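Missing here is one protein chain; the remaining ones are kept as they sit in the complex.
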Amino acid sequence: MIAKLKADCSLADKAAIIRHIEGQGLRVHVGDSGENPVVSIIGNPTAMLADELQRFAGVESVSLDAPSYPLVSLGSRPGPSVVKVGSVFIGGAPIVVMAGPCSVESAEQLEEVSIGVAAGGAVMLRGGAFKPRTSPYSFQGMGEDGLKLLRDAGDRTGLGVVSECVAPEDVALMADYVDMLQIGARNMQNFRLLSAVGEQPRPVLLKRGLMSTIDEFLLAAEYIMAAGNPRVVMCERGIRSFDTSTRSTLDISAVPVLKERTHLPVIVDPSHAAGRRSLVPSLALAGVAAGADGLLIEVHNNPEVALSDGPQSLTIDGFKETMDTVSQVATAIGRSVAKLSPPAILPPLAEGVPPIADRRGGWADPTNAV
Amino acid sequence: MIAKLKADCSLADKAAIIRHIEGQGLRVHVGDSGENPVVSIIGNPTAMLADELQRFAGVESVSLDAPSYPLVSLGSRPGPSVVKVGSVFIGGAPIVVMAGPCSVESAEQLEEVSIGVAAGGAVMLRGGAFKPRTSPYSFQGMGEDGLKLLRDAGDRTGLGVVSECVAPEDVALMADYVDMLQIGARNMQNFRLLSAVGEQPRPVLLKRGLMSTIDEFLLAAEYIMAAGNPRVVMCERGIRSFDTSTRSTLDISAVPVLKERTHLPVIVDPSHAAGRRSLVPSLALAGVAAGADGLLIEVHNNPEVALSDGPQSLTIDGFKETMDTVSQVATAIGRSVAKLSPPAILPPLAEGVPPIADRRGGWADPTNAV
Amino acid sequence: MIAKLKADCSLADKAAIIRHIEGQGLRVHVGDSGENPVVSIIGNPTAMLADELQRFAGVESVSLDAPSYPLVSLGSRPGPSVVKVGSVFIGGAPIVVMAGPCSVESAEQLEEVSIGVAAGGAVMLRGGAFKPRTSPYSFQGMGEDGLKLLRDAGDRTGLGVVSECVAPEDVALMADYVDMLQIGARNMQNFRLLSAVGEQPRPVLLKRGLMSTIDEFLLAAEYIMAAGNPRVVMCERGIRSFDTSTRSTLDISAVPVLKERTHLPVIVDPSHAAGRRSLVPSLALAGVAAGADGLLIEVHNNPEVALSDGPQSLTIDGFKETMDTVSQVATAIGRSVAKLSPPAILPPLAEGVPPIADRRGGWADPTNAV
Partner (left out) sequence: MIAKLKADCSLADKAAIIRHIEGQGLRVHVGDSGENPVVSIIGNPTAMLADELQRFAGVESVSLDAPSYPLVSLGSRPGPSVVKVGSVFIGGAPIVVMAGPCSVESAEQLEEVSIGVAAGGAVMLRGGAFKPRTSPYSFQGMGEDGLKLLRDAGDRTGLGVVSECVAPEDVALMADYVDMLQIGARNMQNFRLLSAVGEQPRPVLLKRGLMSTIDEFLLAAEYIMAAGNPRVVMCERGIRSFDTSTRSTLDISAVPVLKERTHLPVIVDPSHAAGRRSLVPSLALAGVAAGADGLLIEVHNNPEVALSDGPQSLTIDGFKETMDTVSQVATAIGRSVAKLSPPAILPPLAEGVPPIADRRGGWADPTNAV
């Protein structure tokens, strides 16, 4: 439920409205929709409350069927969000490409890959230090040593760093090293973990669960935002279907569907969906053409010996070739590919909406943050 | 199972090989793979047969694990097929766009839509005369009257005509009016119907069943080819998954996966997958970017009053806008959009492979047809 | 939409109501719900029609949201239907077991299996003469020769005979030989075939499509009933899901869900769902416990050499053992297993509803047929 206030609603009227709602055990979120302040009621409001609110002086209209994810819903902001990760802006016209190995394996591996993907056109480096593996007997990742290698590679190449966080107790440690925390598909409904990354300021890359509907995906993002962190980027990475010709079924429609429902940026991971290298370029291009704000691509210097996900990793050369076409398709639809040195002025996709700023190691509360 | 013969295998040796296979109750298909003749064994050959064939003078190698759809498999031809429908070539570099209403409703409707889509860049007109509706109480189509309107509209605009055939007994009637017969998703495993369209020369547009794996889809195409008709175009139109945010889940990966397994052209139907207009442009662009050879798009002059599928039909203006971007994305990946007047020389996607020719009303058996 | 008439509605009033509805291009079906006549409106009635009908003298109430499958819906009859197949009654308290090979292969095979399953407790013999195979190169069935063998085996053992019909043009031929026509899962939405079996009097065993919702399944039954044949038995046989540990995923909930929506009998096919022998007994018992009115089980005298579906066929001994426990579970839930000589008086599951009678070779229109 959302109450749209009058443009000239006084501060006293606004306070009375909020007090009334909170008196019923509900929470509120106050935002803007163009000229009008908007009060999102968080919780399960009754229809009677809607009636009551209609009678307040400052209320213009009440929308009972507003979505159950008020903070992430498109209507809660006047335009799409731009999430700042280090010096990278996600959600503007330039498409952000994150690339790197599934798992951090060694300093040599990471150096070769990070230099390769930076040269190829990526602006962020991905790599797993803690791996949530299905079998207890699989390689589980390098842990903090892996994080150090990632940070080092990021600093030397200028690439932003994103890595998966698998447990609440790891959040603080990871936030010391990486620019963006990734929530993996298997943890999309690990609500304690969602709250934990929501209570800190690092931007979050939220991957869709293999079994999750679009609304469940958005509600997971709402968990993070409700805990205080507005810097969420959604990532479609394939769902489970009856079809076994690919590892997962890339739900390409999720891109435009999400764009209709949320202001948050949406990126596509063609690698996990495909499960094998040969399909990755086609799916990457499809993602860009469908309107994705970025791509997350697995790249390995020597996929044959990768400790995990080798078959779906592009070679460094393969990545460069793919990026050439990605760039052309981006241009064809009026966008571009983000470059390592960010442009002085961010292209105005969401006019009038200042990008959400972030400072490494500190908490920035930008004036217009959701 | 496939036996590759020696490049210099004599006619007598070839005959002996085929006689031996047929003596075991199996059928053969003789094709070419570059310089070497290839004998595809159709049926369920034994491993012992493989051993026996190895010992024949003219046999170079036997591949036991060749696919169970020998005629449609990529290996059965030296390159991708080009299917000729009237004056349209599907499978070459130019992307073929088919557009029109879900159902033929009236002469006025069809005139307006056909002129509109021709102006917008389509080269084929789609429209249903016989509708396979889920409920016995829904509009079932105009029947032969609809076919006449389609033919007339096609003749006046120069657009090729494609329409769905729902029963074997309708094949002959439909072939009198349309340039291409469509097999709908619900009939993808109606094997009698597949054989019926396989026994006549009109090209066939085969839509993937909602529940069909890629291999079942290819086996359905094999039914048609095994009955004698090599002019098959595959159409991905969305599969059924747990996700209900779209009518079907467009399996965009099917495009590159099919391209890895078959020489047949592959097109994408964004309309049925999406189920609503606003998503169609994104999915159409994704299809082209992923490598589709064409698009099948529902367009209506007045979607609000359409007898079927109104919500997912583009308006004529919406179609034109979409085509502008489709054209740009096609260019970005080194292709183009097919125009109504076919170029004098077909772009050489599959070098050395003459396109499969077709004559309206007659059966053409091009020398190199599969 | 359904209009419930007053118990004392005069014939003149009833005629006026029906004339008014038909005047809007809709069809009607007049049935009974206890004391009140019920008029089902077939087609897509407008809300305005509901208003208009409310004002007719003979109308007691109008239910706008009545199901779109008026003939098969539970509300269209006062209780569950009993479908008579030869001397077998499906839908009463006794559970009907149909068993036999996937495909008819030879006289010897069929003799051994039919005697075995009759001794084991089956009352109907199943066997395929026309097989809808996924690959054009698989065994396609014995055709009419197979039907003759089935009829002969049925006559000698007293078992009723059911076999799959794959095309409208085969209906007449099949009706000469078998007691019940089966529509396979792949043809559940082959609407021409549904109409064809609906236009003749033989009872129809309708199998659920692999990716059909319950409502689509019921609408397929509606097609048959709308064409004139009320003798339809629904068969749950497994749906397609992401899980590959079984051939299909037996949707056991479909049994109670169907019982909530339709008066038609519901049986379960554990063999196709399981895909392998070892699971069949558990699924058969689950089906009975969940409320199924019958079972369809594949049994082969020598599964190792079966031309199709050998791995999922029970041996004759395995079938007998399974039937022992089936019988005990049936007793535990207050039912029994139907025996070859039908009891003189059918157990009164649907009190006051005379079973739908059938005569081999003729059309019986029982007074209370839906």
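Letters A, B and C name the chains as they come in the text, with residue numbers starting at 1 for each one.
Throughout what follows, contacts are C-beta pairs under 8 Å (C-beta built on N, C-alpha and C of every residue); 3 or more make two chains touch, one makes a residue touch a chain.
Note that the coordinates shown come from a computational prediction; the quantities given were computed from them, not determined experimentally.
Within the full complex, the chain left out of the display is in contact with A, B, C. When the omitted chain is restored, the residue from C:Val96, C:Leu147 or C:Leu250 that touches it is C:Leu250.
Shown as candidates are A:Pro132, A:Gly158 or A:Pro311; the residue that touches the absent chain is A:Pro132. When the omitted chain is restored, the residue from C:Ala50, C:Ala119 or C:Ala286 that touches it is C:Ala286. Although one chain is hidden here, its contacts on subunit B can still be listed: residues 240-242, 244.
If you put the missing chain back, the residues of subunit A touching it would be 27, 42-44, 68-69, 132-138, 166-169, 186-187, 189-192, 195, 210-211, 216, 219, 222-223, 226-227, 240. Mapped onto subunit C, the footprint of the missing chain covers residues 211, 213-215, 239, 241-246, 249-257, 260, 273-274, 278-279, 282-283, 285-291, 325, 328-329, 331-333.
We adopt the following convention: only the chains that are shown with their structure count from here on.
With centres taken as mean CA coordinates, the chain nearest to the overall protein centre is B. Between the two copies, subunit B and subunit C, the C-alpha superposition involves a rotation of 180 degrees in steps of 5.
Centre to centre, using the average C-alpha position, subunit B and subunit C are separated by 35 Å.
With centres taken as mean Cα positions, subunit C sits 50 Å from subunit A. Listed for subunit B are residues 211, each touching two or more other chains.
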